[in-house]
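For reference, the structure I am asking about is given below.
Yeah, one chain of the complex is gone here, protein chain that is, but the others are all in their spots.
Residue numbering begins at 1 within each chain, and the chains themselves are lettered A and B in the order written.
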Amino acid sequence: MTGDQFENEFKDDLISDAGPLAGATGDVSDMSVAVSDKIAGVDSVAARAALADVAWEPGAKKPDPILIAEGVVRRYGGLTAVDVEHVEVQRGVITALIGPNGAGKTTLFNLLTNFDTPDRGTRVFDGHNIDKVPAHKIANYGMVRTFQLTKALSKMTVIENMKLGGTGQKGESMWRSVLPFTWRAQEKEIEERADALLDRFKLSHMRDEFAGTMSGGQRKLLEMARALMVEPSMVMLDEPMAGVNPALTQSLLGHVTGLRDAGMTVLFVEHDMDMVQEISDWVIVMAEGRIIAEGPPASIGQNKAVVDAYLGSNHDSALDLDTEL
Amino acid sequence: MDWGSIIESLFRGLIGESFIVFALAAIGLNVHFGFTGLLNFGQAVFMAAGAYGLAMMVATIGPAANRNFGWNLSEGTLFWLGIFVGVIVFPVIFALIMGIPTLRLRADYLAIVTIAVAEIFRIVVRSPTPGIKKWTNSSDGLTGFSGTFYDMSPFGTQDRYLFNLFTGNQMFLVIVGWVVLAIAATICWLLIRSPWGRVLKAIREDEDAARSLGKNAYSYKMQALIIGGIFGAVGGMIRAIGFSVAQPDNFITDVTFFVWVALILGGAGKVLAPIVGASLFFGLLSFSDTFLREGVSADVIPDSIMTGTQVGQVRFMIMGLGLALLAAFRPQGIFGNKEEMALDDR
Partner (left out) sequence: MRAKDDAGENIFVEGVEFAVFDADGNEIGTATTDAEGVWVVALPGSGVYSVQLNVDTLQGFELRNPDNNPLTGVEVQPNTQKNTLFPLGERVVEESTSIRPIQLFVDGIKLGMIIAMCAIGLSLIYGTTGLTNFAHGEMVTFGAMIGYVFHVTWQFDFLGSWMTSLVFGAVMATIMTGAIGGLFNELVWKRLRNRGASLISALVVSIGLSIFFRYIFLYQFGGRAGFYRDFRIGDQVEFFGLFTMLRKDIFIVAFGALILVGVATALRKTRVGKAMRAVADNRDLAESSGIDVEQVIKYVWIVGSALAGLGGVLFGLTENVNWEMGFRLLLLMFAGVTLGGLGTAYGALVGSLIAGVFIQMSTLIIPGDMKNIGALLALIVILLVRPQGLLGRPDRIG
């Protein structure tokens, strides 16, 4: 797809999703896209309101944390990549994890999703201790992650990618796989859910194409849609804006806020301060492996420690308004 | 030049016993590499597992058990027990030995370990030390286990069938072989179209993506290793029954490489491709073998270029070169398509 075609393709997105969502407050979630049915028991509006009472300190305790990490340390050779005493992520809000290059964001991200094992420390997700839980089981608990280099499976079609996300499909057991009648009904169900999601993400027209033929931005959307098939309670996005055509940015932001409005917790790692300012409800700042600041987005720009960290490491690009591509 | 025998050997190559054996092994390897991306360079060991499982049960383990425990298991019982051991027990053991150390690591490590296991197997089975030799009969191999099979044959042993190509016993073997092949292909087809197969495809392309969606990549890879190994074992068992002997030199590493050629020729990742690939491969192999031998004996090819014994070597030279060229220029084989190309994964 050429750039022009791409823009035309997604023009509809940008226009039709711009109206306010029924029941939403009149703030930045104007662009929010209804990507999912609401998760029971999570009131994202109240959750965001509760953040007002939280101290602007590293390691601040949150009123309703879904993810807690304590004493987490990760060393590589002689280098300490991560040394976090305490961090909590509030349920039902969008939290951004930022910091200059080499701050340890991706390492911490991998530690929180259990794609990496810390040398020390405890992590608790939704009340479950996940220290000894292998990466693939975490999805069963309700945490799903995306990758910085999009892992849309290009040798499979879009709909196959989506169906892969379906959990509990009995046909995924080897014994039952050779007896189609044991899993046909479930497959149909999963396919219907997949199609519904593809519809919301405006990817239905690519349903039977190989994911490899999609553009970078479309693949990002696919990865996000696929993650939703798991019906997670928390979505971890690893640099969702990386490599995305600016024309698609609004659409992606809309989908992310849509996730939150449906009651999901979102944690994302980003360099793009625009995105951070626009949609995050809370920001955690890292530098040299430690958390140096926490607070609502507006408070971060003035925080001395944050400014020092960015300027001190000779990377002021994060404070630019230009998107880092 | 006896064209009759050349055509005959071509035909035999295309549909005969060797083809069936390698088609089954290639189907197994297709599950390993085509579906899951596992670099198994020890398929010959799985084949040997099938052959020796049956042979040892009937020829050495069974009689020993009869002696030591006072049982009276008949050859027939031992035969069916042997099939179970050869097709299930041994392949599972080998898969575990190969898989447990390596399936959490990069693909290359499985390649190295499978070759190492193949070599260990070869060394152990061929060892003349008495303690081992009484179980495996070292390089002479085991015989006397296929009687039960041929007893079931409805074909007359002295008659010839199918344009005089096959004796009665061979005909029985070929027909049974074809039935087994059909069953194997059907199972494979069901597997790959199922959600289980979908997970395998995902793992093949990107394990981390599959893990992030809750799939236990390690477990799936092990299952694939076992299933593919079982198919290989069935092939090896048929080979042993076909030659009525289980010998270590029938399962050397070059055999594994032949299976790879058959697989890549057909196109890794497609269900029927290994069958076509094996057929073509053996057709070509048999044809070229007889053609060259005829050429040498009829003096069409002078002795200075090639003698009778060198024919086999020339074939392998060509095969090696062919494999290299295939992998370099047409890795998707005959039936694969570029988008789904298994060989392209990093």
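The rule is short, and it goes like this: contacts are C-beta pairs under 8 Å (C-beta built on N, C-alpha and C of every residue); 3 or more make two chains touch, one makes a residue touch a chain.
Bear in mind the structure is a predicted one, so any value in this text is a computation, not a measurement.
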Fill in the blank from the handout: For the full complex, contacts between the hidden chain and the displayed ones involve B
Exercise for the section: Out of B:Ile6, B:Ala26 or B:Leu39, point to the residue that touches the absent chain in the complete complex. Expected result: B:Leu39
Fill in the blank from the handout: In the whole complex, of B:Ile83, B:Ala240, B:Ile264 or B:Val296, the residue touching the missing chain would be B:Ile264
Practice task
Among B:Leu14, B:Leu190, B:Val314 or B:Ile334, single out the residue that touches the unshown chain.
Solution key: B:Val314
Completion exercise
Absent-chain interface residues of subunit B come out as 39, 41, 97, 100-102, 104-109, 111-113, 115-117, 119-120, 123-124, 126-129, 138-140, 249, 254, 257, 260, 264, 310, 313-314, 316-317, 319-328, 331, 343-346
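In this section, only the chains that are shown with their structure count from here on.
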Fill in the blank from the handout: Rounded to the nearest Å, the gap between Cα centres of subunit A and subunit B is 46
Completion exercise
subunit A residues touching subunit B in their complex are 113, 115, 134-140, 144-147, 151, 153-156, 160, 163-167, 169-174, 176-178, 180, 183, 187, 210, 212, 226-227, 229-230
Fill in the blank from the handout: So, in the complex, the side of subunit B touching subunit A is made of residues 187, 190-191, 193-199, 201-202, 204-206, 208-217, 223, 227, 339-341
